[in-house]
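My structure is below; once you've seen it, I'll send some questions.
The complex appears here without one of its protein chains, the remainder shown in place.
Note that the chains are named A, B and C in the order they appear, and that numbering of residues resets to 1 at the start of each chain.
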Amino acid sequence: MNSAPSTIISRFLQSRIVWPLAGLALLLLFNFVFDRAFFEVSTRDGNFYGPMLTVMRLSVVVMLLAMGMTLVIATGGVDLSVGSVMAIVGTLTAFLAVKHHLSFPSLLGVAISVSLAIGVFNGVLISCVGIQPIVVTLIMMVLGRGVALNITGGSPLQVVDSGVLFLGKSFIVGVPVQIFLVVLVFAITVILCRKTAIGLFVEAVGDNETASRLSGVNARGIKVLVYIFSAVCAALAALVSIGDAGSVDPDGLGQMLELDAITAVVVGGTVLTGGRFTLLGSLIGALLIQTLATTLIRQGMDSAYAPVPKALVILVVCLLQSQKFRAQIASLIGNFRKPTS
Amino acid sequence: DKKADTQSANPQGGGKKLVVGFSQVGADNDWRVAETKSIRDEAAKRGIELKYDDAKDDMSKQLAAISSFIAQGVDAIILAPKVETGWEPVLKEAKAAKIPVILVDRGIKVSDESLYATLIASDFVAEGKMAADWLAKKTGGKANIIELEGTPGAAPAIDRKKGFADGIAAFPEMKIIAAQSGDFKTAKGKEVTETLLQKHGKDVTAIYAHNDNMALGAIEAIKAAGKKPGQEIIIVSVDAVKAGFESMVKGELNCAVECTPLLGPAAFDAVDMALKGDKFDKKTVVQDRVFDQSSAATELPNRKY
Amino acid sequence: MKQIFTRKNLPILATTFVLVLLFGTFSVLFDNFLSLRVVTDLFASNAHVGVVAIGMTFVILSGGIDLSVGSVVGFTTIFVATLVGKHEVHPVLAILLALLVGSVFGAGMGIFIQVYQLPPFLVTLAGMFFARGMAFVVSKQSLEINHRFYSAVIDAGIPLTDKVILRAPACIFVAVFVVALVLAHFSRFGRNVYAVGGNAASSLLMGVPVGRTRIWIYTLSGFCAALGGVVFTFRTQAGNATNAFGLELDAIAAVVIGGTLLSGGVGYVAGTLMGVLIYGTILTGIRFYGNLDSSWQRMAIGALLLVFIVIQRLLTRAPAREASH
Partner (left out) sequence: MRGISKAFRGVQALKGVDFTVRAGEIHALMGENGAGKSTLIKVLTGVHPRDGGEVLLAGQSVSPQAPREAEELGISTVYQEINLIPELSVAENIMLGRQPRRFGFIDWKELHTRARRALQRLEIEIDLHRSVSSCSLALQQMVAIARALDVNAKLLILDEPTSSLDEHEVAELFKVMRRLREQGLGLVFVTHFMDQVYAVSDSITVLRNGELVGEFKTAELPKIQLVGKMLGRELAAVEKVGDTMALGADAKTTGDAFLTAKQLGRKGGVEPLDLEIRKGEVIGLAGLLGSGRTETARLLFGADRKTSGSITLDGRATALSSPAKAIGSGIAFCSEDRKSEGIVPSLSVRENIILAMQAGRGILRLLPRRKQDELAAHYINALRIKTPSPETPIQNLSGGNQQKVLLARWLCLQPKLIILDEPTRGIDVGAKAEIEKLVDSLRREGMAILFISSELEEVVRASQRVLVLRDRKKVGELSGEQINEDRIMEMIATHE
């Protein structure tokens, strides 16, 4: 009985999310030392405000993308098209709301169906035609951006739909709606993965596709499924993003976010070659990226030079994950202690 | 038939359709889209065949486009260069092929001015200065400013920053308390403003954005922080696209310095003159105007972009 | 060597066929397309992408990835321009220095990847940010390179006809391609790269120096990226910290279109050349058509790539099935 807590702790220490969490903790520690105001929380009209909350809110978009990306990466693939899916869905919904006054449920329907179609397109080309995931989704990334620009001719649009604005701007019990959304999507995804066989099949297909197929796993179906899921996540991210910004720019929306999403997943401890995945790790990864971005802005880092510290933080988080590095540090500390004791 | 025959290319001669290549940087924003549309429309109006290429913000693709225009044997080239430098080699090739090059909206640095026919330019530095002047007048020379910069290294970002800095130099009580890049994007503009407002709180009295997209993001951020954009915090931006005007009419954006993208007519006038071999000025500066909330409502119906 | 039309060469043949088909289609559609000038342009305009993609081929063959290349190209251009323009270093020396810096940078990333067993994606992502940031640290302003040496190199070239000249960038591209071809197929290093990518654990057991090979691969990629930057300066005679933003994706795309598998172990340097040319040909075709607005240009690129990749895939797949197991 009394060994229970220690096994929980040791299991935690062996899990993959420890090291991204440690990276996040380091960043927060930095802020704690140099920028105490980072942790201030105030209330206004019963809603909570503060840099930490803003960081969480701002990371929601990448978190949503990262959840879809996690499953895709776990099957050994990658989805570069998420930014463009965001652009298509965001521009289309804003356009339909302005020009055709569609209601929020129909907008949501459009968003989901469009992303579904793109997901099927990606998935079928990858698993049935057998083209490499990176090629298919790269093509979709270029093509999709064109589609998004075509909807409005490239002009920005105001977001007028109250449902979308609610998603992006409102609060429930003082907490931004988007945070509830991401928690909801996370819960659904975890249930889908762990309370059905999806998680097992995704990992099996990513780890050894031949063996999985010979065991009767529908590897193709699983692959199509993860690309659909990724696209739907991107659609949700698009709604949150345009609701938050209040307007859409078809060229800028979602641009380069695929890189952030992949980074979040890999920082979170899922390996790019597929197999075991951790959704929670990906969320922590996304939070880490946004905390870093916000910290750099608050520190007044020149935007042009900001990539340098960003690189260093990524490297440190990487090194924390390396067993060898930890061993070296441990022995260094050991050497340091010896003479003093 | 569009066979290469640059020697006899002559707008009046033989009823042959003139072919002009236009290399655009990208489709980043409304302003670019409007500029492209102006040039494409003008070409159609004049019965000129336009070869259009969008370089997707990649300088090397622009170089390739010009090279390809030369290979196609176009009669003239219109170039909206991404950056100031790096054009000398390719322009030498154009010159060797006797194809006149007209630069629009941005100047370039070359050792030999004869490499291009003329520049039809907006003066980015002047735009920055006009924004500073307007803000100085509005605030009585006292302001704590957040500057939302464009993409690091982009020419308009560099010049609009410089012009603004020059403009406020005369007012010791106008200070830029934070300057961060918003990448010319709405969402990024909002993110940066939101964070900086949390950091600097009540100190901030004005925002200067290098384009309207970022200003729109900043307005949302100010609203989210529970303040009134346009009243508690004064916002100035450059470009003056339609969305900017709508925002001014709503009373949120205070001032937009126009940087007109409607360069089509002037560009093709230049093409005509260059092909005729006329002598003309190396640089035509397009006069930019400043709009604020007072003039926005009357101007809005006239906006084409 | 005896037979060209073997199963092993099928992917590369299919890719070549696709390139010829593409080029042929455009030649029929557009006047002036089928010309030496367009072909040399294809090499010159894509020289920096090509050089970088060839370095990337080795990385991808080994099962890794290098996201830092675009930034290294950008860094190199401004680094060389600053050395020549501000510090009056002779261009040759500046170029050599830049190549050294690129190689050392690549080696550094390789060491991190190998020694600490870190994911290449993250290490080179950090490298991408780092190099881009350092490029701005060198100079935020773009700088032209005014030096007789540069003008001489830019004017030089191999005249193919009296009008068409193969300029320095294209020459470098071709030279790098030939060297890489030899390296990949006629050196132990090259074969080790394939082995490491095919199965790193087995390679280790078979006595392949896996660690050393990996570090050399990233060094090579860093070198190629720096050389790509140098090529870029030969095209522009200027340096700019923002240059080649996003180039890594173009390079990866070229490699993968050329038939190299992202999972490592399978692929061809020659395929990468085809990949670069296929992508370049599509862009050139769109320029020749010239009547698409920005959004349609993007859609056309995507659609054309898709069509031709599906063709390539179908060509390689049918017989491959027959022989599998």
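Note that contacts are C-beta pairs under 8 Å (C-beta built on N, C-alpha and C of every residue); 3 or more make two chains touch, one makes a residue touch a chain.
Worth saying up front: this structure is predicted, and the values here are computed from it rather than measured.
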Visible chains in contact with the missing one: A, C
Residue of A:184, A:197, A:256 or A:330 in touch with the missing chain, whole complex considered: A:197
Of C:194, C:279 or C:308, the one touching the omitted chain in the full complex: C:194
Which of C:20, C:178, C:205 or C:307 contacts the chain that the document leaves out: C:205
Touching residues (missing chain, whole complex) on chain C: 1, 6, 8, 182, 185-188, 191-192, 194-195, 198-199, 201-209, 265-266, 322-325
Residues in chain A touching the chain absent from view: 195-198, 200-201, 203-204, 207-208, 210-218, 275-276
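Operating definition for what follows: only the chains that are shown with their structure count from here on.
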Chain contact graph, described as a line, ring, star, complete graph or other shape: complete
Identity of the chain that, by mean CA position, is farthest from chain A: B
A-B or A-C, whichever has more C-beta pairs in contact: A-C
Computed distance of Cα centres, chain B from chain A, in Å: 34
Centre-of-Cα separation between chain C and chain A, whole angstrom: 30
Of all residues in chain C, the ones touching two or more other chains: 136, 140, 241, 293-295, 297-298
Residue list for chain A, restricted to those that touch at least two other chains: 149, 153-154, 304
Residues of chain C defined as touching chain A within the complex: 63, 65, 112, 115-119, 121-123, 125-130, 132-134, 136-137, 140, 241, 249, 252-253, 256-257, 261-263, 293-303, 305-306, 309-310, 313-314, 317
Interfacial residue positions of chain A with respect to chain C in the complex: 76, 80, 125, 129-135, 138-140, 142-150, 153-154, 259, 262-263, 266-267, 271-273, 302, 304-312, 314-315, 317-319, 321-325
Partner chain C, residues of chain B touching it in the complex: 1-4, 21, 24, 26-27, 33, 36, 40, 49-54, 56-61, 63-65, 67-69, 71-73, 83-90, 109, 111, 151-154, 158
